[in-house]
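Every protein chain except one is present and positioned as in the full complex.
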Amino acid sequence: MNNTRQAAKDIHISDNAGSSKDKEDGIYPVARLIVVFIYILLVVSFPVHGFYGLSGLAGMFLYLLANIIWYQVSIKALLRRIFPIFLLTVLAGSAGLIMDREIYFLYGQIPITYGMLSMAALILKGVFCVTASYILSVTASIMQICHALYIMHVPGEIVMVIMLMHRYLIVLIKEAERMQQAYKLRAPGQKGLHFKVWGSFIGLLLLRSMDRAEEVYESMKLRGFCGVMQYSSFKGSKKASICYVLLWGIFLFILRVFPVFFIVGAIL
Amino acid sequence: MHMADALLTPAVAGAMYACSSAAAGYSVRKIRREDNEKKIPVMGVMGAFVFAAQMVNFTIPGTGSSGHLCGGMLLSAVIGPEAGFITMIAVLLVQGFLFADGGLLALGANIWNMAFYGCFIGGMVIWRHITGRKMSKKRIIAASMAGSIVSLQFGAFSVTLETLASGVTELPFAVFLAAMQPVHLAIGFVEGAVTAAVLVFIYETRPELLWNYKEDGQKESRLSYKQAVIVFAVVAAVTGGLLSLAASSDPDGLEWSVEKVAGTKELEAEGSIYSSAGIIQSFTALLPDYTWKNKSSVTGTMFSGIFGGIAVIAACTAACYIIRHLHRKKAKGQEDE
Partner (left out) sequence: MIDIEFKNVTFSYEKDKKVLHNICLSIEHGTSTGLIGANGAGKSTFLKLAVGLITGHKGEIIVKGQLVNKKNITAIRKKAGYVFQDADSQLFMPTVYEDVSFGPANYGFTKEETDKKVMEALRKVNIENLKDRQVYRISGGEKKLASIATILSMEPEIILLDEPSVALDPGNRKNLIQVLNGIKETKIIASHDLDMVLDTCERTVLLADGRVIKQGRTIEILKDKELLETYGLELPLSLQGYLKWKDINL
């Protein structure tokens, strides 16, 4: 039941982000999406073996840091989101720990193996990618993402489905939550739904959704819907958006090519 | 079963994007040809339904643990495989975006693993084959169970292949496979049981809602032999492609060479996918790999790295705060005017 509430909360956070005047900077959502995509692409492209990947990856943290500060991202919520991917990458990386025990170098008496390095790199990759996505999700609304997809020529059908889905998410999540509450009140001590009611519970939810879809369609039809949806345009500056993509792109590329931390360290 | 960005290389992620886009393109064209205005609102609301249904906990009898629904197969049985596939894409996209479940880069792979198999193998091939000629309670249960289990097995297998093809983890193929398949067999059973229960309920209350339901005595709407062959050919091609990628994946995912793989015969059919992967590959190949040959100096390098890191982070943090402060001040100034 908590997950339904959490989901509703996440949707609210994302929608608030999209409408908050404070964060309005005239950058098209599509530009932000592209930059995040570039970022993830570059992070993922680092090799996990050996020391180079790890050293270069560390520099990629700068992008996240700048965004976290700029958008005042809640660290607590971020950590909650990172935790599952952290576990997953630890799990995936631990295989390397066992399989690859060749020693890379000795730190005092402690041997640092290739496996350790690749595990660390993998963890960093996972955490960085999720953080980048998370920052995007708390600073752009789904409607802005729809706008971005629309600009990127994703078929209108898909964008429309996402838009309608977003509108009815809360309605149906709340419906499911009410049904679950009604069930729980009469079935104390059960962890989930008893298998005897699986069909009717989800089935009823499905029937209600279908009825809802029918009414939505009628409502659209009555207002002249003929298969094409109008989009409200996003108020932003094209120039600023292009600059945004270019500058971040160049900066990220530099981070990808040069291990900035090490170079600065060497200079200092 | 969500794939994470970190476990993929750009090449594999790009290849999976290409596969999923092709399937999406086909589905969109099919939906447009149907020319049914009602389809879009139904897909939108049903997408929200799948989202809500995924949040319901199911007690698994005899185990005390609980399971969840994925929903691709269920959706396909109600609104058809093509519409189901597009709807699942929307669901995965919103999930990826809202909950960071599977990332942006892994979206293509996730669509393929979770939506394609459920909708096209489960919904199009199996569901239609079993229930197409005659619909009955037994047939619905059989189709749901078989569809869910098979599509989840395919999905799990793809996850394994994609991960290995990326060469990010060093888990041996056999171990990974032995861990993934049985777990997803169990998950498939639960998915199948829930899907069957729901579809039987719909069949008994409002059968006309089922996608391929026909009142008795109507023409059969079974899957044509050709369609089944096409679906399986696509699956075989993609799986084969992934397999060869996995087989040829160098420990250092970057050094995988396009020519080497494209040279083998069975890959020629998938040329477009590989060439797009190749573009990404050659792009990443531009990025140099440093060699730290002199290992004795590594400790020293590391120290300078850590030191440099701290300095850069401190400088960056300060710069960000200052810029933000100035920006706010400027914005406030404009408001006051």
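Order of writing sets the chain letters: A and B. Residues in each chain are counted from 1.
Everything below uses one rule, namely that a residue touches a chain if its C-beta (ideal position, glycine included) is under 8 Å from a C-beta of that chain, and two chains touch if they have at least 3 such contacts.
Fair warning: this is a prediction, and the values are worked out from it, not measured in the lab.
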Displayed chains contacting the withheld chain: A
Contact residue for the chain not shown (choose from B:Pro41, B:Gly71, B:Gly84 or B:Gly108): B:Pro41
Given A:Leu65, A:Ile112, A:Ile151 or A:Val171, the one touching the chain that is not displayed: A:Val171
Listed residues A:Lys76, A:His153, A:Arg186 or A:Arg223, member touching the removed chain: A:Arg223
Missing-chain contacts mapped onto subunit A: 12, 15, 19, 143, 163-164, 166-168, 170-171, 212, 215-216, 218-226, 230, 232
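We take it that only the chains that are shown with their structure count from here on.
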Centroid spacing, where centroids are CA-atom means, of subunit A and subunit B in whole angstrom: 15
Subunit A residues within the subunit B interface of the complex: 3-4, 7, 10-11, 14, 33, 36-37, 40-41, 43-45, 47-52, 55-56, 58-59, 61-62, 65-66, 69-70, 81, 85, 88-89, 92-93, 95-96, 99-100, 104-105, 107, 115, 118, 122, 125-126, 129-130, 133-134, 136-137, 142, 145, 155, 157-158, 160-169, 171-173, 175-176, 180, 190-195, 198-207, 209-210, 212-213, 216-217, 220-221, 225-227, 256-257, 259-268
In the complex with subunit A, residue positions of subunit B that touch it: 4-10, 13, 24-25, 28, 31-32, 37-38, 40-49, 51-53, 55-61, 64-67, 69, 74, 78, 86-87, 89-91, 93-94, 96-100, 103-105, 163, 168-172, 175, 193-194, 196-198, 200-202, 205-206, 209, 251-254, 284, 287-292, 295-296, 298-299, 301, 303-309, 311-313, 316-317, 320-321, 323-324
